[in-house]
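There's a structure below that I have some questions on.
Only a single protein chain was left out; the remaining protein chains are all shown in position.
Entry: chain A
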Amino acid sequence: MSDHLSKQFDLELENIRTRILQMGGLVERQVLAAVDAFSTGNLEEMQQVIDNDSEVDAYEVGIDEDCTLLIARRQPTARDLRLIMAISRIVTDLERVGDKASKIANMSRKLHLAGGQRIPRLSDVYHSGRLATDMLQGALDSLARLDVDAARHVIGSDKAIDAAFNAILRQLITYMMEDPRTISEALDIIWIAKAIERVGDHAANIAENVVYVVSGTDIRHSAAVRKKADQA
């Protein structure tokens, strides 16, 4: 009897994991499509991204409810509990990433409709978008395989995106200094670049949660926490 119960429980847990990974796949495509639409100016693709955001939200609500139900019904412990806790955090991260994607699409749309493009669509933005989606993919892979090494690798690669963001910022500043008429366009592009950079941060958060699931240690804000402990 108990064996049967735990089997059923495993199935439910696996189902939630599958759903959140599928949500991750959707979000990943949203970001990629948004960045692609920004580079190519494809209005249709931008609209598609904006429309699909409600699908991401539906995933979030559904998975959250499933997590609550599972905890209430099965009272998981140890690693199972950590997995459920991590999933309910990751859902929030993924939903934020989805928001960022639709924000990028919205901004690109606005930029495109305003017309009179003065700044070329920097390939750096597309590049950092690819970096961010690669990170997201790595984080989701590490969640699928519960692979701590892969998760740590993802956390480490966040630096590359930060560097890419700074490079974009510097380029845009040169444009703005050369010709003040580019300022409003440059500011919009900065928003987009910032959103991409945030996607990288969320991917790192997801990876940190994977480390927590497997090893039981919470490595979030570990540098800051250690600093505080040293001061005390």
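Everything below uses one rule, namely that contacts are C-beta pairs under 8 Å (C-beta built on N, C-alpha and C of every residue); 3 or more make two chains touch, one makes a residue touch a chain; residues count from 1.
Note that contacts and distances are computed from a predicted model.
Undergrad: Can you tell which of "NADH-quinone oxidoreductase subunit I", "Branched-chain amino acid ABC transporter permease", "YjgN family protein" or "Phosphate regulon sensor protein PhoR" UniProt lists for the chain that's not drawn?
TA: Matching the unshown chain against "NADH-quinone oxidoreductase subunit I", "Branched-chain amino acid ABC transporter permease", "YjgN family protein" or "Phosphate regulon sensor protein PhoR" yields "Phosphate regulon sensor protein PhoR".
Undergrad: For the chain not shown, which residue from A:Ile104, A:Leu122 or A:Leu140 touches it across the whole complex?
TA: Of these options, the touching residue for the absent chain is A:Leu140.
Undergrad: For the chain left out of this view, which of A:Gln22, A:Asn166 or A:Ser184 touches it?
TA: Within the whole complex, the residue contacting the unshown chain is A:Gln22.
Undergrad: Suppose we count only contacts with the excluded chain; which residues of chain A make the list?
TA: Output for chain A: 11, 14, 17-18, 21-22, 24-26, 28-29, 32, 137, 140-141, 144-145.
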